[in-house]
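Removed from the display is one protein chain of the complex; every other protein chain stays in position.
Moving on to chain A:
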């Protein structure tokens, strides 16, 4: 792209905020009451962090893989891609993330038995934010609750909750590859929301930074 320095972020925004927010409204209406099941699935992440039994971790692998696959198909492909052609390049990444999570959690390669407090607390905070607080953001922004972004139904809370789970997972050599796609999505979402002037842009950005710092912290790896 020539003269790339003359482009502004808004030059790449293909849709208006009203169209973007209505995607979630229509998506929620189409899949209701799946959101209730999704909230219960979100609580499973918390249970795993608090009591990381192997069979629970395997269950979580299936649930998270299904969630990434579902969001890729039902939201990104069916709703978002028609108004944003760039999303077509993201959909395979979501499918890959589903496979990676299924493989890593179901095989027992990843464990959550790290007893150090800080990574677990930050992980729990990220998951609680994704599952409980993130759906409330529309109300704080003056939008309808019907536009709520719900864990396992919408991409942002799914990516944030996945990061929350992975910040205290070990070994790091398996956790890091699983964090790449959620971090990338948080970055994309932040850019999109910030360009639209949405105050909630802080949510994916803060989550990504917090997860990165926690994971990079020198004592993050279990001994």
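Here, contacts are C-beta pairs under 8 Å (C-beta built on N, C-alpha and C of every residue); 3 or more make two chains touch, one makes a residue touch a chain; residues count from 1.
The working rule: contacts and distances are computed from a predicted model.
According to its UniProt record, the chain left out of view corresponds to "Aldo/keto reductase" among "Septum site-determining protein MinD", "Aldo/keto reductase", "ABC-type Fe3+/spermidine/putrescine transport system ATPase subunit" or "Cytochrome bc1 complex cytochrome b subunit". If you put the hidden chain back, the residue from A:26, A:50, A:99 or A:140 that touches it is A:26.
Taking the complete complex into account, A:13 is the one of A:13, A:91 or A:125 that touches the chain left out. One chain of the complex is left out; on chain A, the residues touching it are 2-3, 6, 10-11, 13-16, 18-19, 22-23, 26, 79, 82-85.
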